[in-house]
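One structure coming up, written as structure tokens, with questions to follow.
Missing here is one protein chain; the remaining ones are kept as they sit in the complex.
A and B are the chain letters, set down in written order, and residue numbers restart from 1 in every chain.
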Amino acid sequence: MNYHWNWRVFWEPAPSGTGTYLDMLLSGLVLTIETALCAWIIALAFGAVIGVLRTLPSKTASLVGFAYVEFFRNMPLLVQLFLWYFVLPELLPRASGLWLKQLPGAPFYTAAIGIGLFMSARVAEQTRAGISSLPRGQKLAATALGLTTAQTYRYVLLPMAFRIILPPLTSEFLSTIKNTSVALTIGLIELTAEARAMQEFSFQVFEAFTAATVLYLLINIVVVIVMRFVERGVAVPGYITGK
Amino acid sequence: MFANFDFDVIRRSLTYLFFDGMTFTLTLTSLATCGGIIFGTLLAMMRLSGFWLLSRFAGLYVDLMRSLPLVLVIFWFYFLVPYIGQWLTGASRPIRVGAFASSLVTFTLFEAAYFSEIMRAGIQSISRGQPAAAQALGLTYGQTMRYVVLPQAFRNMLPVLLTQTIVLFQDTSLVYVLSIPDFLGAASKVAQRDGRLVEMYLFAALVYFVISCVASFGVRRLQARLAFAR
Partner (left out) sequence: MLNCSIGENSMKRLRVMGLALAASFCAAQADAEELSGTLRKIKETGVINIGYRDSSIPFSYLDDNQKPIGFAIDICLKIVDAVKKELKLDKLTVEFNPVTSSTRIPLLANGTIDLECGSTTNNPERLKQVAFTNTHFLTATRFISKKSSKLSSIEDLKGKSVASTSGTTNIRQLTEANAARNLGINIIPAKEHAESFLMVETDRAVAAVLDDILLASFAAGSKDPDAYVISTDAFSKPEPYGIMLRKDDPAFKKVADDATSALYRSAEGQKLYDRWFMQKIPPKGLNLNVPIGAELKKAFAKPTDSPDPDFYKSM
């Protein structure tokens, strides 16, 4: 194997003039985390609403929720990002389209919204599963007490549902972090893209990708540990999620 | 709004899109699914076996594959597979691997981690009575797995396995990052060559949507039939 190893490449200056190759990778890591967090907030917001819609007694609400989830689940994430990034500006009136295309940081906003909406469909499914898994008695008791539907959801159903779905939500968040790598195709220079750029400038393929792999593993471990603390923190004693 | 769009470009490139692109995508999906399920079942059995070394190895492998983005794994294997081939076969130079073979290896090994989790859940959902009865009848571990446990686990998890296949089908679009000509790659090439991004990407989105919708509708019907049969 005539590949020339060079682990010291991380301390060599990068041609972008902003520091070493290691700095390049770390700036990609920061962008990955920022994009993932923005996308996750969007996913939670939309996902919770749609999930609730699917459990409402109203037929139309149920149908709207179903259509939303099917729409975002049946297209690959890459195709969805392309639609947002390439197709949307062309369909808008010329001035708005141009503004969108030349927006600095367009890849970031597109990626956050695109990934956020893609994940929101999955969050919606989890929320629906969480609410459906609650004993029927809860809703009936709330009605008996005179609570409106909104109050039932707000004070009785949703708090417990969210605690139940915290573990699957953790893995959805990890999925969101992994999905940010897909955004390299629309020009978001996140961790995988920086590793690729490092490979192209320095020709050290394996060193660059090993570093990116290690960083992703680190993110994973940190998120899992943090979520474990969160789960313990919000657990209700005596209930299935509590001790 | 759709005034100066040329949807004829879709008609002109249909042969290329479907004969070259879609066949690549579908072949990759089906072969990677088979390979992934076989390897995944193996991993699940390793994880549930009593041997600490096998169990640990399987666990680490699954955790590693599930922590990494598929894009990164695609890059890794595209550049790495020839060297692995050289190491495995003891050849004097890296084995030449084409784009399809490299993608197949990548998706099989990556999705095997996800299939293994599904099969593990399936195996664990079989009641203890089954392997106990098999043992009482004098069946070996291999026979128990082959004739009693795995068929039931497979049948129970079939809807979930098929859903994961649909996910695999959508994930194959990611070979775009290496300019490998799958369906999306083909649509993209036509789009860039003729400057018709909107038409081609809308068409690609529609095709993926229709195929995935039909497939998941099929899985839902199957799930209903299975639930009824039990």
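Going forward, a contact is a pair of C-beta atoms (placed from the backbone, for glycine too) under 8 Å apart; a residue touches a chain by one contact, two chains touch by 3 or more.
Worth saying up front: this structure is predicted, and the values here are computed from it rather than measured.
J.: Among B:F18, B:F57 or B:Y83, which one touches the chain that has been omitted from the display?
T.: B:Y83
J.: Going by the contact rule already stated, which one of A:W11, A:Y155 or A:F203 would touch the omitted chain in the full complex?
T.: A:F203
J.: Touching the absent chain: which residues on chain B qualify?
T.: Listed in rising order, the touching residues are 16, 20, 78-80, 82-83, 93-99, 177-179, 181, 189, 192-193, 195, 197.
J.: For the chain that got dropped from the picture, name the residues of chain A it touches.
T.: Chain A touches the chain not shown through residues 2-4, 15-18, 90, 98, 101-102, 104, 185, 187, 189, 193, 196-197, 199-201, 203, 205.
Just so it is clear, only the chains that are shown with their structure count from here on.
J.: What whole-number Å value describes the gap between the mean CA coordinates of chain A and chain B?
T.: Using C-alpha averages as centres, the distance is 22 Å.
J.: In the complex of these two chains, what residues of chain A are touching chain B?
T.: 1, 3, 70-71, 73-80, 82-83, 86-87, 90-91, 174, 178-182, 184-185, 192, 195-196, 205-206, 209, 212-213, 216-217, 220
J.: Touching chain A in the complex: which residues of chain B?
T.: 1, 64, 67-72, 75-76, 79-80, 83, 86, 94, 170-171, 173-174, 176-177, 184, 197-198, 201-202, 204-205, 208-209, 212-213, 216
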